[in-house]
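Complex shown without one protein chain; remaining protein chains in place.
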Amino acid sequence: MSDTNEMSNTSEQRRQFLKTSVGAAAVAIAPGMLMFDMAHGKTEAVSGKVRWGMLINTANCEDCDKCVKACNKENGLSGGLSPTDSQWIRKVELKDMRTERSLALPMMCQHCAEPPCVDVCPTGASFKRADGIVLVDKHICIGCRYCMMACPYKARSFVHEPLHDQKPDVPRGKGVVESCTMCVQRIDKGLQPACAEACPNKSILFGNLNDPGSEISIKMRTEASTQVRADLGLDTGLRYQGI
Amino acid sequence: MANHSPLRFKNRIFYALVAAGGLVVLMGLYAAHMMEGHGHIITGMNNQIVWGMPHVFAIFLIVSASGVLNVSSIGSVFNKPAYKARAPLAGLLSIAMLAGGLSVLMLDLGRPDRIIVAMTRFNPTSVFAWNIFLYSGMFAAVALYLWTMMEKRMNPWSKPAGLLVFVWRFVLTTGTGVIFSFLVARQAYGTALLPPMFIVMSFAWGMAVFHVAQSSIYEWNEKLLDPYVQKRMKNLMGVLVIAAFYFVAAYHLTNLYFARQTGFERFILLDGGIYPLIFWIGYFLLGNLLPLLLIYHPALGKSRSILSASLLIILGGFSFLYVFIIGGQAFPLSIFPGYQVTSSFGDGAIGLYQPSLPEIMLGMGGVGIAFLITTIGVRVLDFVPHELPKSA
Partner (left out) sequence: MSKLFALLAILCMCASATATEIYGMPKLDIGKGGQCVADPQWMRKNHMRVLFQQRDETVHQGMRGGKFSLKNCIECHASLRDNSVTGRADSFCEGCHSFEAVKIDCFECHSSKRSSSLVQGESK
């Protein structure tokens, strides 16, 4: 029973999400969705026409951790908080040192267009997909952790222990580095990332930055937003409002 | 006949040394095996302090491996006979330490079984990948150099080979420095001062390591080091230690100059707990002041005190790297300048690190490898410096 409920829920969200990203995004996603459902048809390679991004409105972000929980569930993370546990997304509490204003926001891989992690990776395991998603190819990562040293946002985790019972769509394993994948397994199916879907206040807006008509592009055009550590010039795929 | 029993005694010591070195190496390998089975959870490293004790050892060994070649460069590039006689030993030490350092670095990887991947896939933008190339090239260059020196017929080539090594080791140490100076987002590292600093430090540490090796070998062979050579080398070592200290001071002072770095400097030099302690006592006092005193004080400066000075300089090198590598990571990244931050992932908090036994064993294993290669090399091949007694 709950099964069908969940299904209709997702498909409704999917439909709604599709409605919002018209134009190029829809063109890019739709064949993917259709073909995925066909038994053995391979989907097309992702293209640079799309650049996935997220706009996070800190004004709506309240004292909850639903995005973190959703990420852990989707990607099979333990949710442990010890210094050796993986955290792909975390809630950061900020307090302005002069004005004492406090706020909170979710922090994760910023999916930089000029990612330092990719520059420094000796093997090319860290790479940027054509659609802007920065990933680790865990088949080639040797676990040197240089990318973790280079990431300015501390977005990456190293798997310190053997893992069991991984999710079939999210392989993870000991000895390699991992980080937020923007839920690539969902994006490739035409869904939005789990965190964006889970936020009760819709603080996380996911969409195609390359499509001028997408909701995220429109919002970024009309409202102020900023990159974290914009001074580094990494052209992050994640933008924040209210910091 | 009378010579017989000391010889046998020496043989016994040799085998004891090899056995001891082998044991240390085995312990290191065992630690690596444990780390591979259990994962890095059994080390003190975590998601905040991602490079730990193995990297302190590995970088010390690699940097000194380049510095030790100082001796041979002065010999063959600048034509100083006293140094030339020592060039083969310097080459051997260099190869030995490079092998030790690289083994540690490799065995610390999360997936050491994929080392082939590291060598076959090459990301040209990665400093780390260049370094893998530089390190293996260094092996080849030094081996070539040794060959030209030890094989009579090749002797005419030893000068160009020496030059190649000379240039290569500059690039190599620069590369090691650049590994860190590329990390622009981290307060401790992103400065162009690091490559020259590493080069000068490599000179000082390399000289110290060379001194320790040379003293032991002379003691072993019951030879006495020519006082003239001894004086020259000790003075050079003193100068290099001062130069290295100058760079470290410049590094911290420039950091202090930039307002956004003062927090970091406060942490490393004043209130960071263990790190200032190691910096001031381990690096400054034991690693610089005391050795300089031992070298330059008129009443001291004899072979014993120079040996102690060398050992202290090595200790200082380890202390410096500990503070630099681990202290540098422990200081929180400034992701949101101007804000006070807290999170479950250690944002805004000092990273905690407690070196564990396996990682120290792994690091020691690298030292063991260097020791073993040197000991066997000196014994099997002719690496003892042959003094031409004319200057005495």
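Going in written order, the chains are labelled A and B, and every chain counts its residues from 1.
Keep in mind that, in the parts below, contacts are C-beta pairs under 8 Å (C-beta built on N, C-alpha and C of every residue); 3 or more make two chains touch, one makes a residue touch a chain.
What you see is a predicted model; the values in this text were computed from it and never measured.
Novice: Considering the entire complex, write down the shown chains that touch the omitted one.
Specialist: Missing chain, whole complex, touching shown chains: A.
Novice: Looking at the whole complex, which of A:Val184, A:Ile204 or A:Leu234 touches the chain that is not displayed?
Specialist: The missing chain is touched by A:Val184.
Novice: Check the options A:Leu135, A:Val177 or A:Ala194 and report the residue that touches the missing chain.
Specialist: Only one of A:Leu135, A:Val177 or A:Ala194 touches the chain omitted from view, namely A:Leu135.
Novice: On subunit A, what residues meet the omitted chain?
Specialist: Counting only subunit A, the missing chain is touched by 2-3, 6, 32, 35-36, 38, 40-46, 127, 129-131, 135, 137-139, 162-163, 165-169, 171-174, 176, 184, 188-189.
Everything below uses one rule, namely that only the chains that are shown with their structure count from here on.
Novice: Cα centroid separation between subunit A and subunit B, in whole Å?
Specialist: Measuring from centre to centre gives 41 Å for this pair.
Novice: In the complex, go through subunit B and note every residue touching subunit A.
Specialist: 36, 38-41, 46-48, 50-51, 109-112, 114-115, 117-118, 121-123, 125-129, 132, 179, 182-186, 329, 333, 335-347, 351-352
Novice: Going by the contact rule set out above, which residues of subunit A touch subunit B in the complex?
Specialist: By the definition above, subunit A touches subunit B via 81-87, 90-98, 107, 116, 118-124, 140-146, 148-154, 156-162, 174-177, 228-229, 232, 243.
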